[in-house]
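One structure below.
One chain of protein is taken out of this complex; the other chains stay put.
Order of writing sets the chain letters: A, B, C and D. Residues in each chain are counted from 1.
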Amino acid sequence: MDTINWHSCFFLLLAAIACGFAVAVVVVGDIVRMACCLVVSLAAVAGLFFLAGAEFLGAAQLMVYVGGTMVLLIFGVMLTARGPLVSMKIGGGQWVLALVIGVALFAVLLQAATSTSAWNGPKANDQAAVPAAAKQDDGAAAEQDAAGQLGLGLLGVREDRLHRQDKPVLLGGMSGYLLAFEIISVHLVVVLVGAAYLARARRRIRNPESRAPNPESP
Amino acid sequence: MSIFTEPVGLSHFLVVGAVLFVCGVICMATKRNVLGVLMGIELVLNGANLNFVAFGSSVLRPPGTEGIGMDGQMIALFVIVLAAAEAAVALAIALSYYHAHATVDVDRGDELRG
Amino acid sequence: MAELLISISTPDWLAHTIAALVQCGLLLAIALCSAAVGIWLERKVSARIQDRLGPTRVGGRFGWLQPPADGLKLICKEDIIPTAADHILFRIAPYICFCATFCVFLALPFANGWVAVELNAGAFFLLAVAGLEIFGVILGGYASGSKWSLYGAMREAAQVVSYEIPLGLCVVVVVILTGTMNLVEIGNQQAGWFFNWHIFHDPFTFVVFWVYVTCAVASSNRAPFDLPEAESELVAGFLTEYSGFRWVFFFMGEYASMFVVSGLGALLFLGGWNGPIPIASLLGLTPDDGDVFGWIGNLLGMCNFIAKAFAGMTFMIWLRWTLPRLRIDQVITTCLKYCVPIVSAMLAGVMLWSFFLPGGLIAALTRPASFPRSAWERTDSKPDSFPRSAWERTDSTLRVDGMRDNGRVQEEAWRRSLPAVRSHAERGNEGDFQEESR
Amino acid sequence: MQAERAQSDTVEFDVRTDEMLINMGPQHPSTHGVLRVVLRTDGEVVSEVTPHIGYLHRSAEKIAEKLTVRQYLPYTDRLDYLAAMNMNLGWALTVEKLLGQRVSEKTRHLRVIVAELNRIASHLVAAGCFGLDLGSFTPFMWTFREREKIVDLFEEICGARLTYSYLLPGGVTAGPPDGWFGRCEAFLDQFDPVIDELHALLTSNAIFIKRTADIGVLPPEMAIDYGCTGPVLRASGVDWDLRRDGEPICTEMYDGYTWQVIAPTGGRYPDDHPYPPVPPEAVVGDSWHRFYVRMLEVVQSMYLVRQGIEKYSAADGELDKPIKIKEKLPKGEAYLETEAPKGQMGFMIVGDGSAVPWRVRIRSSSFCNISALPEICRGVLIADMSAILASLDIVLGEIDR
Partner (left out) sequence: MNARNIYDLLLQPFRPWLTGHDFEAIDPWIEVGGEGLPEIARFLRDQDELAFDVLHCVTAVDYFEPDEKKAAKVQWQPHLELIYHLSSTKRRHRLVLKVKLPRWKGDRPGELPEVPSVSGVWSTADWHEREVFDLMGVRFPGHPDPRRILCPEDWEGHPLRKDYQMPAEYHGIPAK
């Protein structure tokens, strides 16, 4: 078979970027460069989301993660980056320990990822079946309006189950992820207020307009 | 049959997720900078996210098998949002830690203080 | 194009790669041209405002070759990297800035179906990618090793992250109106006379449009919100240590992003490629009238769109040369105390309006209000229908879908050429085809 | 407001960051030359300001000990090079005070005309640069366009566009050419509406008001304490102008002229005028008032020029010839301050009986005005620094001498 599967090519490219820069995050010592590598890695993950058909999620990853969280992080880095703090080294022993644990974990995960046959992708010789499968799963619809589906999914309307008889489209008496959604919304507000409070600092400085002696040096 | 012509499957994504996850764990273990640890956490969360999305994706499955459907994406969405919130709080803690200790070295913050 | 290359016995992979490169080149050319024209426009408009002539000689008349001449001069300049700079980041930053802006052009439709990648979450994607530009700025500012640059970077971070909130909400307003995040669909829903434009949909959207203008100016760092490079305070902010072609990249990025936000504004609120008067459909240049006529109609639409985008840019230039700069606290106050509450209130207003008077202002004036049946009822009564379409899926969108089918010749060319979405496109076509046959 | 601030010693910061020392200048776009200001900042907030001057020091006082008073005149051009006529006038009047001379009516009126024209030019630069420092470039071009017309007039009368050396001790270098007064009046006529345009672009602009009102407030007591003079002093509400309140040799020059000293006394400006009103946010002594006072003074200077032209044509006699190059100076010392556009320009000449002064002292207005900078810049934002510097309207040529 000599037709190139572009989907795979792009997957390989993005996967290489994501993994490569993730490794770079671990290896690089400078905290700012670390943040940059992380940004690239996360952006590549967003690309992988696109490839997996989760467009909305990919865009959300770019916007919230790469655009918001990482800016916040870099902001924090810049606020606290002073010469000696930019790169802090740890001992070799800890490195070895971390690597051993990491490699062991990776081996387990790899084993799990490749062992289940049902997790292997549609083989090339099954390709003829793909459109049919897509139709059956309403994959076309899934790609048509992923965001709308996602939104309705939050409300408990499962459009991806339209064609399945065994699971209900609308869960009786349940509202999907609505409760979780609400909780997270409230959580976010709490977090915002809390973060603002934590980062806030009171301190005494000599007020230039009151010429009284300074009660406490800053 | 090269990797270029074969369609990618679920396990490919899982491997990438595993790499990200492990990198994140190692990062958390080896960095002494508070913010470095934070970045490790982000990587771990992303690895997990990738798995969720992959499990939920209909593109990556052999026909006839059933994934977790929309749930994967929704959980991933929640993870993204929560990660953002977590980053904000962690950053605020890091900042006030920095004010208190004039450093961002996690190993130095070994006492509880009001 | 890929098919053409394959037909002359080019290997499949090479054909697709070449086609993809050509498409990228085309997009890059559009991005660069928009930046170059923006720079020329800036020089001419500012000159008119200040009683000057601006460039007059380069390239014959009107100094139209001035931007390339400027670029050439800047590329010939010495490339300086300060010793205190973080060399790698300092080098990377301009490219990040430019690439992010360039990526936005991928999802920006110029006319009905004339878009490199038609994404379902197009509007969202556009916002997300446009927001990446600040990484280049922050990194550049940090890596320069200068305190002024650092200040510029900090301001950029604070400002852009704040303004992403109201900007996103403005887009959400339109998304609620249209029921889709697909920019092509959003554009098509505004077809017809100018009162179909979203800005005239109802009083709330009119207000939202102006909030969008404010936020767009702020998020593209233009005066009066040009704090990151405030030349009288921060020397040149994050640009202080940049020179030569790296500086050009930042500059290009800035002007291209001006084009993008103007274009997005035109798409969301000002009818996109639909003129105030539907000349194309009056003259019979819709895709229904045949491929060639449809193509001509689309070309007219593209001119329309580009004209609107440049009108937006001109407005931004006009602002820049008229107003003093705000202070950082005032910029953030404007965002958090004015823009966000206003657009939130407008969001609620638009939701109510579209619930009670879904057809927009004109429809509201000409037709008595009819209370729509809720989506739930429909879902229950007709489980086979698409619940996601809810009540927004009116006749107009169906008509639009029909138009899209006919205009598929160009659309497919765009889609196929970008391999990443090829399989997706095929599946999409498959689905459409079956719908048709049904 | 003032009292409230004074009561609390605690200032609350949202996010505390490390203090940072920043060099604003000597190469900085809004320090108007080679001023260097060291800022101690906490984030965007400036906690301490230390101006460092002297980058343009060229020993002007030492040079004066080697030259006769007429030879020294070109050096005065280079003090406040934006108002060289007023520098010439200050020097000429000081020498005349030492020599005990008075000039003829015609010379007096000509001096008024050129000095006031130069005041307009200087205030135009101040207004334009103010806009520039706030990030709006257009007013700068507009004011320089008008200033260019004044400079053209000066070029006609003395051949120079920046360093005029025109008002010599004892007289002027030459009379104005034919038709010069007509062109002067033509300039004033077309300049009238331009002032309205500038007011529209800056004075009443909402952003401009937000950026300048209640920023860098200089209370009158502090202004007097620091020896601030000119528009800076008057904007603080001190009704003081050497053209009216100075020594006789200054005030005699303006005998018979009707004009007003622009100072917001009791919160009010002296006269009804068609220009934008004081916004409610503005506090007497803030940057906005310093700008506004200059804009209103431009109008007063226009009145003075018009009257001067009238009086010059009506006056009898000839223009005075300047003193000899090597005119002997009497023993003794004379100190005189004159009202230059930026404030009171003082010269002191110590004569020892020869033609060369024993000692010359130059007291410049910008030097005193900027010495108040650390006081009024405490706790402002970095962006306000450039607004305050612009409102003080300094010229490094006369600070560093």
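In this section, a contact is a pair of C-beta atoms (placed from the backbone, for glycine too) under 8 Å apart; a residue touches a chain by one contact, two chains touch by 3 or more.
This structure is a prediction, so every number in the text was calculated from the model and none was measured.
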Displayed chains contacting the withheld chain: D
Contact residue for the chain not shown (choose from D:E148, D:D245 or D:E318): D:D245
Residue, one of D:D133, D:D384 or D:D400, that touches the chain absent here: D:D400
Of D:S301, D:Q344 or D:S391, the one touching the omitted chain in the full complex: D:Q344
Selected from D:L73, D:I150, D:C368 or D:A390 as touching the chain missing from the view: D:C368
Touching residues (missing chain, whole complex) on chain D: 53-54, 57, 59, 61-62, 97-98, 100, 222, 224-227, 238, 240, 245, 247, 332-335, 337, 344, 346, 348, 350, 358-359, 361, 363, 367-368, 371-372, 375, 400-401
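Everything that follows uses one rule, which is that only the chains that are shown with their structure count from here on.
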Chain centre separation in whole Å, for chain D relative to chain C (CA means): 49
Of all residues in chain A, the ones touching two or more other chains: 2-4, 7, 9, 51, 53, 56, 60, 68, 72, 75, 79, 130, 134, 139, 146, 149, 159, 196, 199, 201
Where chain C touches two or more other chains at once, by residue number: none
Residue numbers on chain C that touch chain D, as the complex places them: 46, 49-52, 147-148, 151, 223-224, 226-227, 230-235, 321-330
Complex contact set, residues of chain B against chain A: 1, 3-27, 29-33, 35-36, 38-40, 42-43, 46, 49-50, 53-54, 56-65, 69-71, 73-74, 76-78, 80-89, 91-96, 98-99, 103-105
Chain B-touching residues of chain A, taken from the complex the two chains share: 1-5, 7-9, 11-12, 15, 18-19, 22-23, 25-26, 31, 34-35, 38, 41-42, 45, 48-49, 51-54, 56-57, 60-61, 64-65, 68-69, 72-73, 75-77, 79-80, 85, 88-90, 94-95, 97-99, 101-103, 105-106, 109-110, 112-114, 116, 118-124, 126-127, 129-130, 132-134, 136-137, 139, 142, 146, 149-150, 153-154, 158-161, 177, 180, 184, 187-188, 191-192, 194-199, 201
